[in-house]
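Before we start, here is the structure in question, set down as structure tokens.
Note that one protein chain is taken out, while the other chains of the complex remain in position.
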Amino acid sequence: MILHPGILALLGGSLLSVLLLIKASGLGLTILLRWDGTSSSEQQLALEHKTWLISSLLNAGLGFQIVSGVLFLATVEAIHPLFVGAMCATGTLNANLVGWLVLLVKGLLFFAAALWVIFNRLDQRSEDAPLLRPKYLALLLITPLAFLDLTLQYSFFSGLHPDIITSCCGSLFSEQGQSVLSELAALPPVTAMALFFPVIAIYYVLTLCCLRSQNALLRYLLFITVIVAFFIALAAIISFISLYLYQMPSHHCPFDLLQAHYNYIGYPLYAGLFGGTLFGLLPGLAAPLQHHPSLSAHIDQLDRHWLWISLIGMTVFLAIALWPMLFAPFTLLRSG
Amino acid sequence: MWRARLYLTATLCGILTLTALLMTGQQPNDSADKQQLVAAFGLTDLALFSEARYTRHPSQADLFTAFQDSPGAIDHFPSGSLVVPIPGSRTRSITVLKGER
Partner (left out) sequence: MNRQLKLLEYALAGLTRRKGKNVALLLVYAFTIAALGSVLFLTDALRSEARQTLDHAPEMVVQRISAGRHELIPRSYATTIAQLPGVRQATPRVWGYYYDALVRANFTLMGVTEPETQIKDLQGQLPAADNECAVGIGIADIFGATIGDSLVLVDAHGKNRVFAISGIFSAHSALLTHDLILMPEPALRAFFNLDPTVATDIAVSIANPREITTLAKKVRYHLPDTRPISRSEILHTYDSIFNWRSGMMFAVSVAALIAFCILAWDKATGISADEKREIGILKAVGWNTGDVMAIKFWEGLILSLSAFLIGTIAAWLHVFVLGAPALTPILKGWSVLFPPFSLQPVTDPYQILVLAFLTIAPYLACTLIPAWKTAVTAPEQAMRS
């Protein structure tokens, strides 16, 4: 199974990014041990140079992670015809349950690496790099995660056994009983809607308030809301957004959206949700850093950017999700 | 700035060409005739490799046709190395029933 080009690319890419991260964390470790911001020795200068290498390694690593996340979904989608009973990516992931873990780890890695890169940018803007230690400690946590991603991915793909015709004498038919599940269990649409719309409304109110005020508390609230909204939005996609997008009352798959048949609508949908969530987290995370004098001016400036990007991302997500609800002939819930 | 502009224009042209090339294949295709042919004669395979029956009709062959002469024989057709979809397939050639004596 490993010899599928997409799988080769994924495993190669993961291996590459693990290597980059190992190199980066090795350098990070020496910096953690030897860094002395006040010194102007030659050794310190070399360490400062190394921070540039680390950030460039991490930027590349993050880029690979984002692309490989997309590629993973696309590959899982592309190989589903090899499994009897699989209609889309869900079928492939169910064929070897490790796949769901890979997806989870990839999600975590995306957020971890993106946050790292953004805070690294912020830190590099300041003169005295106050985030240096937490940054490199975090790096030491991201690297094992990337390694976990690689190993899980390998065990997922090597554990997939496609059903090939050459299996003798109709052994395929006798194995129908174990054929993979194709649907996910979902929340009832009414419950999901009752959760989804209020949370999204709270998110919008909070973001707009944050744009007007500098209050740190609002940002903490936004941070929590965004996390809650992210999970509720994922549940909502499975529960009712997918139904509207497919115009079918019983099709809950969150991955079919990524197929050409649906014009790849899932990609902007998920990009909006993930981007909106990521940038919605930032103001809350950056608020406690305000007390660093060298960072606070930069944070004030970036804060608005982040809020706007988050708003745009969420709005893209919402627009795609709501469009068929409002304008398509399909009705899921009859009113009145 | 002419270099940057030129480069960006050229790259854009390249991307557009590539997209256009990719789009040509997505049009409604002309395979209806071929589908009719397949349906009329009940064809099951592509006429890609005609040197052996398991390469000419891979979907009609079974797992060991490549080793017709003896189970341990190494396949002697070059395309056999490309055609035979061995990896990952579940071979149920031997079933041992225990405790039935």
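So that you can tell them apart, the chains are marked A and B in the order they are listed, and the count of residues begins at 1 in each.
Just so it is clear, contacts are C-beta pairs under 8 Å (C-beta built on N, C-alpha and C of every residue); 3 or more make two chains touch, one makes a residue touch a chain.
The model shown is predicted, which means the values in this text are computed figures rather than measured ones.
Participant: For review purposes, identify every residue of subunit B that touches the missing chain, sorted by number.
Facilitator: 1, 3-4, 7-8, 11, 14-15, 17-18, 21-22, 24-26, 29-31, 33-53, 55-56, 58-62, 64-65, 68, 77-83, 85, 87
Participant: State which residues belonging to subunit A touch the missing partner chain.
Facilitator: 2-10, 12-13, 16, 19-20, 23, 49, 52-53, 56-57, 60, 63-64, 67-68, 70-71, 74-75, 77-79, 81-82, 84, 124, 162-166, 168-170, 172-173, 176, 260, 264
Keep in mind that, in the parts below, only the chains that are shown with their structure count from here on.
Participant: Mind checking the centre-to-centre distance between subunit A and subunit B? Centres are C-alpha means, answer in whole Å.
Facilitator: Roughly 34 Å separates the two chain centres.
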